[in-house]
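Report on one structure; see the data block that follows.
The other protein chains are all here in position, but one chain of the complex has been omitted.
A, B and C are the chain letters, set down in written order, and residue numbers restart from 1 in every chain.
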Amino acid sequence: MKQYGWGLPLAASSYAGSIDFGIYLIHAVMILIFVIWGVFFTYLLIKYRKKTGVSAERDETHGVFKSLIPDLIVMVFEIVLIAVYAIPVWSKIKIDTPASGNVNTVAIEAQQWSWNIHYPGPDGKFGKTESKYVHFSNPIGLDYNDPAAKDDIVIANELHLPVNEPTVIELTSMDVIHSLFIPEFRLKQDAVPGMKIPVWVKPTKIGTFEISCAQLCGMAHSFMRGKVVVQSRADYDAWLKSHEPQAAQPVSASEAF
Amino acid sequence: MSATALNEHSSHGPNVRAYMTVFGALLFLTVVTVLVSYWHLPIKMAVAVALAIATLKSALVAAVFMHLRGERIIIYGLLGITVFFVLFLIAGPSFDVLSVGGHSAHAPVAMQAEK
Amino acid sequence: MSQDSHSSSKPFYRYFFSTDHKVIGLLYTITALFFLLCGFMLMLVMRWQLAFPGSPIPFLGRILSPNLAPNGVMTPDFYNALGAMHGTIMVFLGIVPLGVGGFGNYVLPLQIGAEDMAFPRLNLASYWFFLLGGLLMLSSFIMPGGAAQSGWTSYPPLAIINPGQTVWLFAMVMLITSSLLGAVNFLVTSFNMRAMGMKLSRLPIFVWAQIVTAFLLLLAFPPLEAASVLQLMDRIAHTSFYLPQGLVILGMRHIASGGGQPLLWQHLFWFLAHPEVYVLLLPAMGIVSEILANNTRKPLHGYNVIVGSMISIGILAFVVWAHHMFISGMSAVLSDFFLVTTMIISVPSVAILTSFVFSLRGGSIRFTTPMLFALAFLPMFGIGGLTGLPLGLTVTDIYLHDTYYIIGHFHYIVVPGSLLALMGGVYYWFPKWFGRKMNDTLGKWHFWTSLICMNGVFFPMFIQGLAGQDRRYYDPMAALHSVPTQPLHVVSSVFAGLLFLSQIPFIYNFFYSIRHGEKTDDNPWQATTLDWACPSPPPHGNFTKPIHVYHGPYEYSPVGHKADWIPQNEEILA
Partner (left out) sequence: MSSSTATLVHQPGESTGVTNAKLGIWLFLASEIMLFSTLFTTYIVLRLGAASWPRGWDVLNVPLGMLNTFVLITSSVTMVMAYAKAHDRDLKGFQRYISLTILLAFVFLIVKGFEWDAHFRHNEFPSTSIFHAVYFTLTGLHGLHVIGGIIVNSGLLYLSRTDFDHPLFVGRVEGAGLYWHFVDIVWIFLFPALYLL
């Protein structure tokens, strides 16, 4: 399937398939319901249009509740849809995110009009961030006195992920509400300032995809785009190594940027 | 049914004695609620007690001063629906803050207490 | 402004300060139609930018000041301002005042046989709060800092940082006060001033719709008023109800005490906004039921089902608000609860639509102009409702949230749904307002062109939504995944222009027919409800003879009777 077109874009994450199934199923049912009602509607219009001499027949006794049977069928379908599909898949995607301890984790701090991707580096721990350290060369305000921050890598608008491995993204924002939207992964989560929201994804296809912002965040809301590069494990490790800060300066702004 | 007739029916006349007893009860309950808060009970207990006293006081004011006792069904229905929506209005966001506590950068007081 | 203000000679004084519910109803209708036109204009300018991003706007480009549109090309801020004001004007200044203020004020007292509203001066105050709030909202464009730019939902912290929001909040508080005064007036009138014999089971569906709408307005608006006051405090007194700790805005640390929560605003806003969308819908359903019953010459199918569904919509509307917040950082467990309530509320809406379609069965359908609008409402509201299913479902909402799919969904319910029904209402009650009929051929032209153009504007949005086109994008070409669907923007924009042109016959027809329309008698549509049992236009005090109601509202083609209708105030003599 071409990457982008008129229909749904390429499905490139583990749960993308189940979301697409839901969208196609509901659209099929919707079109079916609309066609049936449409035919019935036009039939009624043609059959019961005003003919001279023929007056309307009053038939209030005709089963009022009998006419609600189609609604009942739709309601039963909805209840089954909720119980079997919506709640289980929703909890798979949003509720039981893998614990961020032993899984590959990345932190994304959205800011007005760019995504700061923050890798924990080899020690696997994120450095503390303080708003008072925010500086042009240190956009997320990493506190370099904290030992864990020494090896952290912060890159703007370029998220690298290993393929076929779940990654937990700790999503937050530094100023207004943004929304991380990666169409191919069917991933969308608002980045709310003051909240660190874990979102997980397991990419299934190697390639370059697009990050876009889905929540109005001011002037350059439509230009706040990033790149997701899904690589094999080896390439991913090589890329990470190439971006590690060489000599860890104690205090001054790191050149990791 | 001219307007004044309706008045007679619904509020069956004011009785001053009831007003004075409620007045005394309200003053007493205010003193009680202040004293109770003086003991620094644990937060959940303190909230429950304060809420109970406040609800009792407002029930007194509503029933006697606002003549809600002998009122008609439509007023009870109106207040019932409003209170039903108020419960949702308070429960929704509060449940959201409590359960999302894990996400937020500084977990709420309640969550900290349990951790 | 006592009673003589109605008959005093000075026309301006007689119209703008009369406390007669009919004059206020007409004022509401005409003002709301004017605001709808303004909101429509804003949308046209936006559509130009969406169809041809970055190209100078043809006529307007030269007139606009450089900071709004340097050499004709609009800035992103101005685009956001257009988007925010389009939403606010259409919802709060257009459809609600037209459906509730205009039709409700004029038709409700007539349909229940009352001489006037319970509190006429309160009614006038409600109109004046609406007019001043509307003008304040419109004037925010020329205020320093420009109009509000953070969407009609004005989510903080963006709404706290962006300019132009303070005037928006003041205007909103005035509009809310207007709606609250109106709601109190409607409820007291409908409960306390019904004609003799007009029991609740004999109320026309239009009156039921206005009662449920008034309840929604009465109980849902105050939370937004409180939330707006809090946002005003955040903007003016630098409190931080919605601002968490340590915000860094464009590199500068935001000096605020912190401790607030952005999600709090979303909860309070959507607590209003969802009942608000039912406030947009219910008057239209009331109008459709009146027109359907009248033009199928047969009682509505399942009167009790419709009234029961409307009441359950009124109650359930308060417990579904968070389906707008599935992916907004709200707790996922709460999303499951709101998923269930959202699916429950879809049942009464479908039940009403089913009853409307079954009402056609066995009727003798007259395709008058209002009937065309009412009939078109059914399939269009069907599309709008059905496309709500994937958005109500949490899982599919992950992908479809904040995309053009949502814009298509709610526009289908509001434009070919409510607005079409409201226009049908104008054609239906025009003879009652002015004693003259609107021209039919112009009406039919207006109907067919509007219907086609509306579908042309909004149907491509579903396709764009499925492709993931994001909402509120100044430059849709910026995102790679929305480049393939860019031609659809051009299609929508062309149809939007045609939709504007197709309104011209309606505007001309409306003002032309006031004086030169074909004269009609008091009841041109042979309708049974009480609003047609008084002269048109009804004098002050409405009914010339005392009104006594004997039977239900839609006594059409009674068995064994020559005439195929019996007015509500006439006995059924077997």
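Everything that follows uses one rule, which is that contacts are C-beta pairs under 8 Å (C-beta built on N, C-alpha and C of every residue); 3 or more make two chains touch, one makes a residue touch a chain.
Keep in mind it's a predicted model, so treat the numbers as computed, not measured.
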| item | value |
| --- | --- |
| In the full complex, displayed partners of the excluded chain | B, C |
| Absent-chain contact - pick from C:K22, C:R194 or C:R471 | C:R194 |
| Among C:F119, C:F170 or C:W445, the residue in touch with the chain that has been omitted | C:F119 |
| Chain C residues touching the omitted chain (full complex) | 2-3, 19, 113-116, 118-122, 180, 183-185, 187-188, 191-199, 218-223, 225-227, 229-230, 233, 237-241, 256-261, 264, 267-268, 271, 541, 543, 546-547 |
| Absent-chain interface as seen on chain B, which is shown | 1-4, 6-7, 9-11, 13-14, 16, 19-20, 22-23, 26-27, 30-31, 33-34, 36-38, 40, 43, 46-47, 50-51, 53-54, 57-58, 61-62, 64-67, 72, 74-75, 78-79, 81-83, 85-86, 89-90, 93-94, 97-98, 101, 104, 106, 108-110, 112 |
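The definition used in the following text is that only the chains that are shown with their structure count from here on.
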| item | value |
| --- | --- |
| Geometric centre distance via CA averages, chain C-chain B, whole Å | 36 |
| Intercentroid distance (Cα basis), chain B paired with chain A, Å | 42 |
| Chain A-chain C separation of Cα centroids, rounded to whole Å | 32 |
| For chain C, residues that touch 2 or more chains besides their own | 244-245, 261, 263, 329, 333 |
| Residues of chain B touching at least two other chains | 100, 103, 105 |
| Partner chain A, residues of chain C touching it in the complex | 75-77, 80, 149-151, 155, 157-158, 161-162, 243-251, 253-254, 258, 261-263, 296-299, 301-302, 304-305, 327-329, 332-333, 335-336, 339-340, 343, 346-347, 350-351, 354-355, 357-358, 360-367, 375, 378-379, 382-383, 386-387, 389-390, 393-396, 398-403, 463, 466-468, 470-476, 478-485, 556-559, 564 |
| Chain A - residues contacting chain C, complex | 3-9, 18-19, 22-23, 26-27, 29-30, 33-34, 37-38, 40-41, 44-45, 48-51, 54-60, 62, 64-65, 67-68, 70-71, 74-75, 78-79, 81-82, 85-87, 89-91, 93-95, 111-112, 130-132, 134-136, 141, 174-177, 179, 181, 183, 186-190, 192-195, 197, 210, 212-223, 225 |
| Sites on chain B touched by chain C in the complex | 74, 81-82, 85, 88-89, 92-93, 95-97, 99-100, 103, 105-106 |
